[in-house]
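All protein chains but one are shown at their positions in the complex.
Let's look at subunit A:
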Amino acid sequence: MVSKFGLANAPSSSNCTIYLGRLTMEVNYENGLNLKATELRLGLPGSDEPEGQTTPRPNKRTSSEISSSGLTDDGNDDHQASAPPAKAQVVGWPPIRSYRKNCIQAKKNEVEGGTGRYVKVSVDGAAYLRKIDLHVYGSYPELLEALEKMFKLTIGAYSEREGYNGSEYAPTYEDKDGDWMLVGDVPWEMFISSCKRLRIMKGSEARGLGCV
């Protein structure tokens, strides 16, 4: 890709963005080429605008500084790894409220299926809850094994007719309608999209499910 001003960009790994009127070049030094030394700029001689910064500032770094946490503040950092490394974003720009950003981002996640889907997990009798990312698991056996390890209990084998046999625990989940369902009845993908939280039931309540 050759820029408008005829400068050949460094091959493959460089990220270059050209803006008319205020030439800012981001240069990737990965290939060992230091284009910065030979770059043509439209800025005033002597003014050195470090990459990503906006207006030259007296002494301090800007507060509208590069935000490395990216767009959303929902705490899921892993999704940044899957997205292509974009130009660093400035805080509060463009001016969209975080609620709106999060909603659209959440939708994108659901569509792509690529990022965190954290749900709370409670176990009857346990002092506190845990949270797991459903997207980490590819199937019911994987999920159940992980739960067994996390809470140090045995869940037993699933059968369509009898639910979970072989232990005093039964894994259940709350779906989008607010109903409590037995884990394992619906296809895995449907489960992931409708599961809001998990509860591992214990004792007679759990056994009761097996008789239904």
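In the analysis below, a contact is a pair of C-beta atoms (placed from the backbone, for glycine too) under 8 Å apart; a residue touches a chain by one contact, two chains touch by 3 or more; residues count from 1.
Everything below uses one rule, namely that contacts and distances are computed from a predicted model.
Candidate names were "Transport inhibitor response 1-like protein", "V-type proton ATPase subunit", "Proteasome assembly chaperone 1" or "Ubiquinone biosynthesis protein", and the UniProt protein name of the unshown chain is "Transport inhibitor response 1-like protein". When the missing chain is restored to the complex, the residue among A:Lys101, A:Arg130 or A:Lys202 that touches it is A:Lys101. The chain not displayed touches subunit A at residues 17, 19-22, 54-55, 57-60, 62-64, 71, 86-87, 89-101, 103-104, 107, 110, 174-178, 186, 190, 193-194, 196.
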